[in-house]
Structure formats: C-alpha cells, structure tokens
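The next block holds one structure in the form of structure tokens; read it before the comments.
For this view, one protein chain was removed and the others were kept in their places.
Then we have chain A:
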Amino acid sequence: MTVMVDIRSVHKSFGSLDVLKGIDLQVRTGEVTVVLGPSGSGKSTLLRTINHLEKADRGEITVDGAPVGYRRSGDRLHELPEREVLRRRTKIGFVFQNFRLFPHLTVLDNVVEAPVSALKRPRAQAVEHAHRLLARVGLADKAGAYPAQLSGGQQQRVAIARALALEPRLLLFDEPTSALDPELVGEVLDVIRDLAAQGITMIVVTHEIAFAREVADTVVFMADGRIVEQGPPDAVLTAPREERTRAFLAKVL
C-alpha cells in the first residue's frame, strides 16, 4: 500500500510555546486516521501543517509524494511561491471546526467557487458536479439557500461538499462536530462515514471516540506535542499501552 501522507520529525512552536515536538506519522492511501488527544496537544496544528496553513519549523511533510509548501533540492526545502502552494493545496480538502462557509454566497456558489476559480473548470460543469455533491450530503434542496439559513449540521455538510468539489486526494477534518449541538453531530458523522466507506484517504481530528472505534483504520493519540501511541482502534481504544492514553480515555468515555 502506498503512503499518502508522510510526516517526518515535524516541529512547530508559536513563540516560546512548543506545539509539535517531533511528529512522525505515515498515513496510507485509502485509510482513515483518527487523531485523538486533549486540548492543546497539537492535533489541530498538525493537521494545519499538512496543508501548509501553518509552516513547520523543522521536518518534512509530503502529501502524495511531494511537500505542499516546498520544493526539495538535495538536503534543502525551498519555499514555493504562493501560486504553487495554492495549486498543490487543491489536492487536499480541509473541513474546519467552525464550517467557515462564505456567508455572502449561496450554498451552490460556496461549492462551485473553488473548482471554477482554482481548477478553471467550466461553470456549467462545476454546477452540475456541485448539485451531485449536495445530493450526496443530503442537501439537494438547499442549493439556493444562504449559510445563515441552515443549521450547524447542514452548514458542516455543505463545507464537506465544498471540500469534495476539488476532488481531493486527501481530506482533513479539524474537529468537524465540536461546534455542533449534540443532536446534529450524527448527521455529519454519517456523511464522513460514507466517505470513509468509499475509500477516500482522510485524517480526522475529533473527540468522538465511538466514531473513531467504528471508522478508523488507525487511531493516533497525541498529548503535549507528541504522538503517545498509535495503532488499530481495538488496540489503542480498548487496551491502551500508555498511561496517558488510559487517563484520557477514562475522562472522555
């Protein structure tokens, strides 16, 4: 099996705060990796360094064989011009905790925007694709609505459709259900579960342990800027080897 994401000794600090203290992680193509861990453990920062929303201070991350923000020559990584970073980023879909839909655009225009402007697709083709994606997340009838007219769960499903519109090779979810009312969590997880079943490679940062157990191929437990433990969900969630993992699971379960 090929490796989709290869993270090697990545360090990142914000001022004097070390957020990532040497992360090594491989995500294989077609697999679902769920990242768990307490707040401030560096989960979101790790996700954001993968699509170069944050720049790693040290280490290398490749997605589909190439670093997102750099060009490698010998032992150096040369920073790429923004245009090239943006082009490479279109292969990676990112879903934010707080949806971040564009409030002044309709649901359809939110989904159509990136394929038309970043991939230069003809608008008619993008619109047709967008309708299919909206149907896939169960929102075929909301194409003309504005984000503010939707519930949180619906907005997050639009955000997923928007990420899918780029036909990404990799999907990153940053706590996709943490901003939702409890009764809306299920509908979003259902959509992610469907995507997982279709074999899209994804990394999901979440607090939903039951979801991790059901969907993940690999569970990664992070604490204090390091990966404490990783493995199949049965191993990490049922019989964790590390004390920190056990303590965390005892609190959230």
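To be clear about the criterion, a contact is a pair of C-beta atoms (placed from the backbone, for glycine too) under 8 Å apart; a residue touches a chain by one contact, two chains touch by 3 or more; residues count from 1.
Throughout what follows, contacts and distances are computed from a predicted model.
Hidden from the displayed complex is a chain whose UniProt protein name, among "Amino acid ABC transporter permease", "NADH-quinone oxidoreductase subunit D", "Multidrug efflux system membrane fusion protein" or "Glutamyl-tRNA(Gln) amidotransferase subunit A", is "Amino acid ABC transporter permease". When you scan A:R8, A:K21 or A:R87 for touch with the missing chain, the hit is A:R87. Within the complete assembly, A:L53 is the residue of A:V3, A:L53, A:L77 or A:A235 that touches the hidden chain. From the set A:S9, A:S117, A:S178 or A:T238, the residue in touch with the chain omitted from the display is A:S117, counting the whole complex.
The missing chain lies against chain A, touching residues 51, 53, 82-83, 86-87, 89-90, 92, 94, 96, 98, 100-106, 113-114, 117-119, 146-149, 162-163, 166.
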